[in-house]
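Note sheet for the following structure.
Note that one protein chain of the assembly has been removed; the remaining protein chains are unaltered in position.
Then we have chain A:
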Amino acid sequence: MNWRGNALKFCDVAGLPALEPFVRLLAGEDVKEQLKGIAKFVVLPVAAVAVFLLLWSAAARTVVTDSMQLPSPTDTWTAGKELFAMHSAQRAEDLKVKQEKTMQAVTLLAQANSVTKQAESATGERKETLLANALVLKKKAVQAANYRPSSAPTFVDQIITSLKTVFVGFAIATLIAVPIGVLCGMSPWCNAALTPFIQIFKPVSPLAWLPLAFLIIVWAYSGTKPGENFFDKAFLISAITVSLCSLWPTLVNTTLGVASVDKDYMNVARVLKLSWSQQLFKIILPASLPLMFAGLRISLGVGWMVLIAADMLAQNPGLGKFVWDEFQNGSSQTYARIAFSVIIIGLIGLLLDRIMIFMRNLVSFGDPQAA
């Protein structure tokens, strides 16, 4: 296929219809038709955003109290730039300290080496003192080399923590939901047994789950010291709350996908006398992937939404906590920063959604769906 076909296929699979008219225009297809496409997918959204910004500015001038004010778009933008500038400054600072520490480590190691050499030529008690000194110096060098800057997390750090949390939670949810979903889809008995649980727990809000997640984590961590654990407690509480909430769409969709595998495909499997595992891996799973991914997409969306609330409550260092802390601190920048976080949270949610659509379309041959 030529480049144009490939590019159009990519637009289709990636769920990016906005790019299609440009590709067609480059290829020299009917200009009027393409301009219409551009107007619909590019000009119109841009205009809508512009109108929104105007309304927002107007609102910012109206919603004013003695101590607070709705931040205007420009305020928000400035606050956002500042947050990123603070992040870069912090990083530069950390890097400088780190370099200093590395230099220190190098000098300490050199000293240790020279002391060891001296010890080789010395004898008796003096030799032992020298060796002990060398050991102390080496330990200090290792400490300096392993130095981790312990500055407060910046906005970008919070974003990264949030993403980590949501992915861990989402991964746990997937690992639980997909096997159970496959089981329920294959066995109507299993499905009948689990349906009551699914229907009762599915609509429960994260705020209700959180204390239970807290309880489980505290129980699991009882008797260990804070430094010994691989994961932070608050991190795990957030992640597990995310899992508990994002489990259900994947579970329900996987069940549906597996249960509704085309009967004809199963007939093919029966004529070929595929074994049970071959049926599962060669027919049932591939056939149910599109629905499974549709479920995963909803799950990730739910997970990201829930995470912000969970972060706030569990005090896990993430975007939710950032918003909460800003709200509590109440500086002049507070509301602009919160508004900026809202936009960033939305953009990240959008990006995650797009990625899932892309994956879904990759596995649903001949049946890609935008949006």
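In this text, a contact is a pair of C-beta atoms (placed from the backbone, for glycine too) under 8 Å apart; a residue touches a chain by one contact, two chains touch by 3 or more; residues count from 1.
Keep this in mind: contacts and distances are computed from a predicted model.
One subunit of the complex is not drawn; among "Cytochrome c oxidase cbb3-type subunit 3", "Peptide ABC transporter", "Periplasmic aromatic aldehyde oxidoreductase, iron-sulfur subunit YagT" or "Bicarbonate transport ATP-binding protein CmpD", its UniProt record names it "Bicarbonate transport ATP-binding protein CmpD". Touching the chain that is not shown, out of A:V156, A:I176, A:L274 or A:I355: A:L274 (per the contact rule at the top). Residues of chain A that touch the chain left out of the display are 12, 262, 264-265, 267-268, 270-274, 278, 282-283, 286-287, 289, 363, 365-369.
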